[in-house]
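The structure under discussion is supplied below as structure tokens; questions concerning it will follow.
Of the protein chains in this complex, all but one are displayed in their positions.
Labels run A, B and C following the written order; every chain starts at residue 1.
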């Protein structure tokens, strides 16, 4: 998966397990989403900053590859990075492994389009975001 | 529990089960909420009607008593009725049993306060709602 | 997307919306999962049938493309079909549009591996499943 410079630890909640005894597959997207939010903090932004700058994010694609199982109370280190920035889209990449264990539990991505909240139409990814990502990735490389 | 004049059938989704093999206890509030929504339809309203009438609902209390367990794919008949209407509050009552089985799986209630969406302050329960509830309960008794 | 011979209608629950006002992106996987379950019924199986036959499903991949937004109470027709059957894997394909509207809201897929519940190792997709899929797709084409 290459290197990630950021992760958040999340402890699996009982609510997130299913009758197979492990985490329900859909919840990994919530884990990714939470890591994406915290990644934006790490590079200097809040969600409100984007709204204040007149942009919002719509997700146009999400995917997850499930490689092993995670169970109640296990701590998952959910890694996030920006993989690519296009004109109006940003691809976030994710990879999860358990605390004290470097085997990947799941990997995936979310592709977001930056939109104008009024028109809901795509707009160019703000320079402030491009610069913050570049700075964060270099500083931490 | 007395009589209910309205119910909706809901099939338990795999996402709603947990590692104990049955429905996660928190999801019963979602079932109640969905029955509340459909009850309002049954008496002649959509959520948009309330917004258009300048009111919204905030829930101030919810509770559930769990009497037996429900499993993946079982069909739950979620009954709803209005138990009480105060000046600004409405108490909705719920009871769930499985299809083809009259044993209660869960019972509970949600107390909602009618608010002004602008001020978020309580306002009087609209007459249109009071009348619709009264008419529905009489017509169906 | 080609043709689907099966769908289930699902009404968007308030619990499934988020602060952007529409369905939270992760819940589409739950919608797919529910359609997958009902598709298996349509071709003649219950989840218990698979367990009884000594096999279970683990999901190894899921993805979703989001094409438009869905809102509280809108009815989504969630289409499902089997796109491919490998030695031990089955690819389910999904596409969602709103009732009375043929614009796709979301499309996606889930790749499942058939496993032995004891060993958690992949096993060959049962013949009964292959035949049932073939029969269903021909009968309904």
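Note that contacts are C-beta pairs under 8 Å (C-beta built on N, C-alpha and C of every residue); 3 or more make two chains touch, one makes a residue touch a chain.
This is a predicted model, so every value here is computed, not measured.
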| item | value |
| --- | --- |
| Listed residues B:4, B:59 or B:104, member touching the removed chain | B:59 |
| Sole contact to the chain not displayed, among C:24, C:47 or C:104 | C:24 |
| Contacts of chain C with the absent chain, listed as residue ranges | 14-15, 17-19, 21-22, 24, 26, 71-72 |
| For chain A, residues in touch with the removed chain | 13-15, 30, 33-34, 37, 46-47, 72-73 |
| Absent-chain interface as seen on chain B, which is shown | 20, 25-27, 29-30, 33, 56, 58-67, 69 |
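Operating definition for what follows: only the chains that are shown with their structure count from here on.
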| item | value |
| --- | --- |
| Residue-number overlap at the chain B/chain C interface, same or different (half cut) | same |
| For chain A placed onto chain B, the superposition rotation in degrees, Cα atoms, nearest 5 | 180 |
| Maximum centroid distance from chain A, chain identifier (CA atoms) | B |
| Whole-Å gap between the CA centroids of chain A and chain C | 24 |
| Rounded Å distance between chain A and chain B, as computed from the means of their C-alpha atoms | 35 |
| Centroid distance [mean C-alpha coordinates] between chain C and chain B, Å | 29 |
| Sites on chain A at which at least two other chains make contact | 26 |
